[in-house]
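Below you'll find the structure I mean.
Only a single protein chain was left out; the remaining protein chains are all shown in position.
Note that the chains are named A and B in the order they appear, and that numbering of residues resets to 1 at the start of each chain.
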Amino acid sequence: MSISSERSSTLVDRFRDTAVGKAMFRSPSRVTPRDRAAGHWSNFFLHLYPVKMRRKEISFRYSYYLGIISAVLFGSLIVSGIYLMFFYVPSPGQAYANIQTLQTDVSLGQYMRNVHRWSAHLMVLAVAAHMAKMFYRGAYKPPREFNWVIGVILLVLTLLLSFTGYLLPWDQLAFWAVTVGSEMAAFVPLIGGRVQELLLGGPVVNSATLLRFYVLHVAVLPSIMVAVLMIHLWRWRKDSMLDAAREEGDD
Amino acid sequence: MSSILTRRALLARTWKVGLGLIGAAGIWSMWDLLQPLATPGFGGKVRSVAASVITEGSVTEVSEARAYLVRPPGGDIIALSSKCTHLGCKVPYCESSGRFECPCHGTTFNLIGEYLTGPAPRGMDTHPVEVGADGLLYIDTGTREDGPVPGVLTLDEPATGPSCDEGGHA
Partner (left out) sequence: MTDESEVKVSLADEPATIGSKRVLGIVPGKPIAGERKEPAKKDMVMVWPHLLVRHAVAALGALITVLVVSVFFDAPLREIANPELTPNPEKAPWYFAALQELLSHFHPMVAGILVPGGIVAGLIALPFLDRNPSLATKSRKVAVTAFTTFMVVWIILTLIGFAFRGPNWGWVWPWNEWHGEL
């Protein structure tokens, strides 16, 4: 009796006390800090976060929260991108008309395309700004050297994702930007010409190029991105615990 | 004694070599798999016009071959690839100046594709031209020869008129 009156019994708390709730959440309540930490550890989504951090590390000035902003924009890109995939066929005969139909006939089609486009641009900005902020904070120094390297890989992946997506509407902007962009590959010594042909699936931008970029854009690169991002976040957690363990190292 | 260690070392090495081989096989098959297919039209031999149409000083565009047919003074007909040797923009022919002017970064070539100005590394590339059994010219777009290096100017004529870029120049 005394215990239940101590606890606020919200709907969530009552659910956690049921058999199903106990099966889902290992720690029943969050009364003491110890319970909280236990709840944190046993939660899949929170396991990407450390349990405790130094107070200054959670302040706005420390990171401007650019990392989480990049991640959220990536999430928004996945959601809006999946929506767009329902209405799009990657072939020169259909792609452009699909986009037009999407914009004029599909409800919220234009809006979803806007969300995808602006999220993409903002994500490039956010990731680049994140990198700059981390530089000025010196966050590439031991013990975080390797996570910085992973971050650079994520930046390159972001640019590649953005660039492969750029071709998909098959409009003049897309076609020529990709023509010029892929032509740069041809200047790589020795294998440049072959690499370019492999990328384009032919001597010039054509239907094979559109298909290849589409596969890269919706399957290959996002999978790599998610995998590398997970490593990045995991390292972030581990490194922050390392940092907390050494008492000095501030400023 | 030592035979156990050797066996162990052998096994340890074997799986690494195996992994390497599978990786190499993967990359090789990927490379092979993604080779472009031969496509009809551009990439093969493209039929164009009769040789007699191509006179000295004329520029005939063959859009299917993405090329221009020109005849250098006193020479054989050549097919200039319309793909800029800089970064692949389509280089249009400018009637008023009598030159090829690339809109992307402003490279210019003369009437027979020799480099004049701009960031391109060489003159316009060429494709071999053959006369077919039907008497028409065939452009072999599957083969591409590098254009002449900058400095080679067999046709050194001033521009015949104003250039085609519509203003906005510094």
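The rule is short, and it goes like this: contacts are C-beta pairs under 8 Å (C-beta built on N, C-alpha and C of every residue); 3 or more make two chains touch, one makes a residue touch a chain.
Remember, predicted model here, so these are calculated numbers, not experimental data.
Colleague: Where the complex has a chain not shown, which of B:Gly23, B:Gly57 or B:Pro121 is the residue touching it?
Modeller: B:Pro121
Colleague: Based on the whole complex, identify which of A:Phe25, A:Phe87 or A:Trp148 touches the chain you can't see.
Modeller: Selected residue, touching the omitted chain: A:Trp148.
Colleague: Consider the whole complex, including the chain that is not shown, and state which of B:Thr14, B:Gln35, B:Ser63 or B:Thr160 touches that chain.
Modeller: B:Ser63
Colleague: In terms of residues, what is the contact footprint of the unshown chain on subunit A?
Modeller: Where subunit A meets the chain not shown: residues 33, 36-37, 39-40, 46, 49-58, 60, 65, 68-69, 71-73, 76, 92, 96, 99-100, 103, 110-111, 113-119, 121-122, 124, 126, 128, 131-132, 135-138, 140-142, 144-146, 148-149, 152, 155-156, 159, 162-163, 166, 169-177, 180-181, 183-184, 187-189, 204-205, 244, 247-251.
Colleague: Across the whole complex, list the residues on subunit B that are touched by the chain not included here.
Modeller: 63, 66, 86-87, 89-90, 92, 101-106, 119, 121, 165-170
Assume only the chains that are shown with their structure count from here on.
Colleague: What's the distance between the Cα centroids of subunit A and subunit B, rounded to whole Å?
Modeller: 38
Colleague: Going by the contact rule at the top, pick out the subunit B residues touching subunit A in the complex.
Modeller: 31, 34-37, 39, 42-43, 66, 83, 86-89, 104, 141
Colleague: Please output the residues of subunit A touching subunit B within their complex, sorted ascending.
Modeller: 176, 179-180, 182-184, 197-198, 200-204, 206, 208, 212
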